[in-house]
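For reference, the structure discussed in these notes is given below.
Every protein chain but one is kept in place in this view of the complex.
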Amino acid sequence: MNLTLPPKPKNSLFKKLRAIVITISIIALYIWTFLGIDLDWEKAINKLIQQFDKVIPMLFSPDWSATGEVALTMLETIFIAFAGSLMAAILAVPLSFLAANNMMGKYLSMPGKWLLSAIRAFPDLILAILFVVAVGPNAFAGVLAIAIGSTGMLGKLFSEIIEQIDKDVVQGMQANGANRTQVLFYAVLPQIIPEFLSYAIYRFEVDIRASSILGIVGAGGIGTMIVFASANDNWSQMGTILVGIIVVVTVIDFTSAFIRKRIV
Amino acid sequence: MIEFKDVSLVYPNGTQGLKNVNVTINDGEFVVIVGLSGAGKSTLIRSINRLVTPTNGSLLVDDEDILKYRSKNLRKLRTKTGMIFQNYNLVKRSNVLKNVLAGRLGHTGTLRSIFNMYSKKDKSLAYESLKRVNIEEKVYNRADELSGGQQQRVSIARVLTQQPKYILADEPVASLDPPTSHQVMTYLKKINKEDNITTIVNLHFIDMAMEYADRIIGMRAGEVVFDGPASEVTEKTFEEIYGRSIREDDLRGGTES
Amino acid sequence: MIEFKDVSLVYPNGTQGLKNVNVTINDGEFVVIVGLSGAGKSTLIRSINRLVTPTNGSLLVDDEDILKYRSKNLRKLRTKTGMIFQNYNLVKRSNVLKNVLAGRLGHTGTLRSIFNMYSKKDKSLAYESLKRVNIEEKVYNRADELSGGQQQRVSIARVLTQQPKYILADEPVASLDPPTSHQVMTYLKKINKEDNITTIVNLHFIDMAMEYADRIIGMRAGEVVFDGPASEVTEKTFEEIYGRSIREDDLRGGTES
Amino acid sequence: MSKSNTKKPLKIKQPPDIYPTKTKAQVTIIFFAIVAMYLYSMNWTQRDMVGDITDAPANMVSVLGKFFPPNYSYWSNIWDEMALTIQMAVIATTIAAIITVPLALLSARNITTFKPLYYATRTFLNLLRTIPDLVLAVIFVGLFGIGLLPGILALIVFSLGILAKLISETIETVDMSPLEAMRASGGGTIQVIWTGLVPQVLPQFTSLVLYVFEINVRASVVLGYVGAGGIGQVLQSQLRYGHIAFPNAMAIIVLIFIVVLVIEYISSKLREALI
Partner (left out) sequence: ACGTSDEDDTQGTDGDAQGEDAAGETPEKIVMGFVPSQDSETIADTVQPLADRLSEELGIEVVGQVMTDYTALVEAMGANQVQVGFIPAFGYVQANQQYDVEVILKSIRYGSGTYRAQYVVRADSGIESLADLEGKVWAYGDQGSTSGYLFPANQLMAEFDIANPTDLETDFFSGVVQTGGHDNSVQAVYDGDADVATTFEDARTEIEENYPDVMEKLKVIGYTEDIPNDTISVTKELNDELVQQIKTAFLAFNDDEEMIAIMKEVYNWDAISEATDAEYKVVKDTYEIFKESLTN
């Protein structure tokens, strides 16, 4: 067998240029980053050596006397997060359809996508202010703030799920003579409901954790405890809070897995 | 009766899907369309229920030109033509009964169907159809729990429930092994005979086409290159359809389809 | 030479994949294995390169019992047995050349392969193999840009690049249309003859088996129920293998595969 | 062959219902449990509400109005902080992306067939994701003092949890057949992963990394609460000045929004280039 090497690949100029541009931009980005940021490792490590004993052992020896308070606060947080996430899950459904390419068409879905993006751009702090003004500083303001914050995220995730549905099934229904609404209920919904549910439940978990917003609106919740525990350098209480969160999220994980099995 | 009168179809990207097709299919016939991949078999079949719309000519179903149809008429047309797909196109997460009842969608009001309020008659029709393809014991299984052959039988039951005048089947056995394929084809043939439903089937395999078809239509590059009873099919027919003898040792330079 | 000596295989879930198989395959043979879906064809073939491990008996390849092999020996064994799959098993996003070069993995060090540092010899070997299956002009196309038949030819080229002593092909043509299937089978047969590579092929279709095989092995429920030259195969052989005549109108209660 | 004779006659008298009674009952119970819990939560969270809900929209609109029009001239003051935020996100994302690779492989069921290792990694990642970003930030500030480092570390740990999970899920959905082919041609584990798996997950990997980059830019706002630097801290202190600074705050938000949109755009372009 005579040895012939394969011919050299001939890439289009466009592709070559694109590869070069991408490579150069990435290198530039890193150079810019490392020039711009200067980390004082020595100081950080000194600080770590000095602080390690004060923080880590305390974290792992939770202050069990705070258990009652943490449990109560966790319960409050669960109620607030539950109401907020469920509200968000419901609000997100119509928005997600508006933002899905395959439901609205590429261009008509743009406003929906932008709206969802804009909602996500609002930081917790500002949402909190808005809702405190609306309904006063209380748990309900927390519910609303969580609901809106989560709607942005869930709407985006939901619309991505809708964009991934199996078109064949839709076509199967159309071939039966089904109209648009029927196609929606028979071909689209059965495909997306399970994913919607899992994301909604996942978001519920996130909302339980991301409860710093609740402190701002005076809704209590675990976020307030975190802020105060850190301000007072109470690391063993922080340990208790962590344990509380881990326990609750794990329990939710198991319950939701159970529910999902029934429904999906 | 279905009449293609000089029908052509050009896809938006310029591909010629159909080219001057002239074919008449009579009521009660069992027609098999064969041809290489990309020959236009699917395009032909999907024109009949307007899943794709030919760009030229006229296509008459029961003496009406369906190319002019808009949404309302379209639903009617689709209600009387049932379709069976290569990949069954069942809603995987719904149970068998719900999938079969979907065949009634065209006959059912939107609200009623949303709340699953089917009439007793519809439900027993669905159950009867399941019985006809011998799969009634899976009525509450989810579609994705069934084997390929079983899923295809469910999709036949769905079409039966629709009580169509025409059945279109786009490579209904391409995903199945030979014994199961024969079984599915046998069911289709049986329904064609018992209910006198005109049936049009796309197939890859010539031996199977020969066995079940009353009439074979051969396609190549969007054109009908053969049309006649199965008994008239010869070795030469294949050469025409496939553009070469299928046994040729086309070792070098054989083009891919 | 490959010898199955009373080989049995029980899958962890209790399915009996192989049952007391005794078969000897001589160098240079072209053997086709036929049988229903689930008969154990794949299991038999995959035992030979230890993608599955029989639970009983001994399996000798070139007079060594490969059932005792551990990682190092295993890699050697696999390097000398090339495999072709029904779905080509190409890396869809990689280009053809890269896919074909993967055949050299067993001969190449880990680091060299990670940095795509294949020797010149390997590269020309890969290109030669592509030429042999007549697809060298697609060398820089991505695998998913090719048609089914072309992809299968690339996977044959991959095996050729491996320079194996044995080729195992698990339903290499099940996803292809008839003319393309014949083309692929012809390439396999040609390689078998030209390079004297022992070739073992699983097939669903009996007509094709008869056409290409030197020898046919029929399997049913994990057992070898027929073993003999293609010329000895009769109608009765099929009945034995498939458990019934293949043309029977098994209308009701046919079991699903 | 003919199983029809042995088939049990079904007890259902026709016509059957769409769902078996048991399924219906279960779904109904779960549905009502959720509704009940929702009503209870709503009731409970509103117990301290004093005002009239009808005023709410007007109140909100009047406050929101104070944020507009955004004071874009304020941008000139915050380029540095914005840059810093992006730089922190770049570093955190890069490091997280590197650490993710082994973790994701270890927590993918189809790659790590050794069950104990798989479960151990899964559990570790689950625990990691349980910790709120605020707590992470607070702990790292406690450990390393105020500054960029704790911010970056919090971002790394936080995004690691998400990234490893998402990527391991991607890995679990890859087509295993090419990997089998590589193994059949004698490839070792690393070779098989490199040549069979990596090309399949690379586009997803890139887009997930960019997605996490976006999350990290947003998360810097939370980090601002604990003084871990970046644009969030500026936003925080601006809001403390009350109304007069609200337009400045809005300008910051718009800037973050633009940065995130740009990242989204780049990410979609990069994905196109890779797929």
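A few comments on the model shown:
Read from first to last, the chains carry the letters A, B, C and D; within each, the first residue is number 1.
Here, a residue touches a chain if its C-beta (ideal position, glycine included) is under 8 Å from a C-beta of that chain, and two chains touch if they have at least 3 such contacts.
Predicted model, so just to flag it, every value in this text is computed and none were measured.
In the whole complex the chain that is left out makes contact with A, D. Contact with the chain that does not appear here is found for just one residue of A:100, A:129, A:148 or A:238, A:129. Looking at D:25, D:117, D:202 or D:244, the residue that reaches the missing chain in the full complex is D:244. Between the chain not shown and the residues A:188, A:225 or A:241, the one that touches is A:225.
Touching the chain that is not shown, out of D:28, D:73 or D:123: D:73 (per the contact rule at the top). Mapped onto chain A, contacts with the missing chain fall at residues 40, 43, 50-51, 54, 125, 128-129, 132-138, 215-220, 223-225, 227-228, 231-232. Listed by residue number, the positions of chain D touching the unshown chain are 48, 50-52, 55, 58-59, 62-63, 71, 73, 77, 141, 145-146, 226-229, 233, 236-245, 247-248.
Everything below uses one rule, namely that only the chains that are shown with their structure count from here on.
Should one ask which of A-D and C-D has more C-beta pairs in contact, the pair is A-D.
Rounded to whole angstrom, the centroid-to-centroid distance between chain B and chain C, based on C-alpha atoms, equals 34 Å. Looking at chain A, no residue sits in touch with two or more other chains. In chain D, the positions touching at least two other chains are 4, 7. In terms of which chains touch, the assembly is arranged so that all chains touch all other chains. By the touch criterion given at the top, residues 97, 120-121, 123-128, 130-131, 136, 139-140 of chain C touch chain A in their complex. Contacts from chain B toward chain C in the complex involve residues 36-37, 134, 147-150, 177-180, 182-183, 186-187, 190, 204-207, 242, 244, 246-247, 249-254, 256-257.
Touching chain C in their complex are the following residues of chain D: 1-5, 7, 175, 177-178, 180-188, 190-192, 194-196, 199-200, 202-203, 275.
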